[in-house]
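All protein chains of the complex are present and in place, except for one that has been dropped.
Up next is chain A:
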Amino acid sequence: MSRSTPLRGVHESLGATLTDFAGWQMPLRYGSESAEHNAVRTAAGLFDLSHMGEIFVTGPQAAEALDYALVGHLSALADGRARYTMIVNDEGGILDDLIVYRLGDEEFMVVANASNYELVARELTARADAYDARVEDRSGEYALVAVQGPRAAEILRTLTDADLDGLKYYAVLSAEVAGARALVARTGYTGEDGFELFVGNDDAVPLWNALSAAGAGLGLVPAGLSARDTLRLEAGMPLYGNELSARTTPFDAGLGRVVRFDKPGDFVGRAALAKAAEAGEPARRLVGLVARGRRVPRHGYPVTLDGAVVGEITSGAPSQSLGKPVAMAYVSTGALDAAGLAVDIRGSHEPVDIVDLPFYRRTK
């Protein structure tokens, strides 16, 4: 039995195609997913992300507990700022990627993926046991609405007195938005400027409607998970379950920078990750691929070199911004400099080129 967000009725009235995602009925697209993607790149898109998990860690030792539980240095995070980080197991395998928001000296909000937040809440509870800190999974109380795109600030400004100009990328504040108390974060998963608004479930529909009305003349459209996936892929952002899993370390994923060996004290996964870091170049690396042809490399397709398998596609999609199919893949380090890399697309070996990530970077 899959779960619904408070906005399900709104999605249905908009004619959305719903899909099951991590046990939730979520909008896949409302009309054309390409049009939704392009609207976010050129104007703005409105997303329901209420399936994400919100876990609060509070108390005098909340910061120390998170330093021990996660790979990042959260005690160094300033109030009102956010950080991309990860939770790993003892072997250094990634259990989830997270954004941690510091809401106060002794209050943090950990935002986890829908597929993982129950595990994350359990792990945080266990790992915080020795600290004077309390872990509370409040996912069921919160809805999350995101407005993303170059016109997001212009739209949101009409609904709040909050100082949006002063709100930096990866910062958060508490404010009234369209009459509702909201945590307003300048974060996102699209490669564009934008905001994520955490509100109580009861405020989700009025907030959505207010944002829709405010953005109506500015090109704002509702955008589904299909557009969200192509937007984040173009922006080179990993997706848990595709690029990240318990079988990959942050170093495999090219995200070793999130592991903060320089922070005080031990943390879960430290010994294993230190070994991985010392070993140097991992056996495989996450790279960006652009297809020369028009067929799309997709999740799970083999990457080949002279007919031999040298890697695997983790995510792939037609890119609106490049006009070509793009993909991310794990490829053996030894094959990275070779000419003649291809993807086995249902039996036909289609040539691809390795490019630097991200595929798309917004112009400021």
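For the reader, a short list of remarks on this structure follows.
Here is the rule we go by: a contact is a pair of C-beta atoms (placed from the backbone, for glycine too) under 8 Å apart; a residue touches a chain by one contact, two chains touch by 3 or more; residues count from 1.
Methods note: contacts and distances are computed from a predicted model.
Note on the omitted subunit: UniProt lists it as "Glycine cleavage system H protein", one of the names in "Fe-S cluster assembly protein SufD", "Tripartite tricarboxylate transporter permease", "Protein ImuB" or "Glycine cleavage system H protein". Considering the whole complex, the residue from A:R295, A:H349 or A:R362 that touches the absent chain is A:R295. For the chain left out of this panel, the touching residue among A:T160, A:T190 or A:T230 is A:T230. For the chain left out of this panel, the touching residue among A:V303, A:A317, A:A335 or A:V352 is A:A317.
For chain A, the residues touching the chain absent from view are 17, 28-29, 32-34, 226, 230, 294-296, 298, 317-318, 325, 346.
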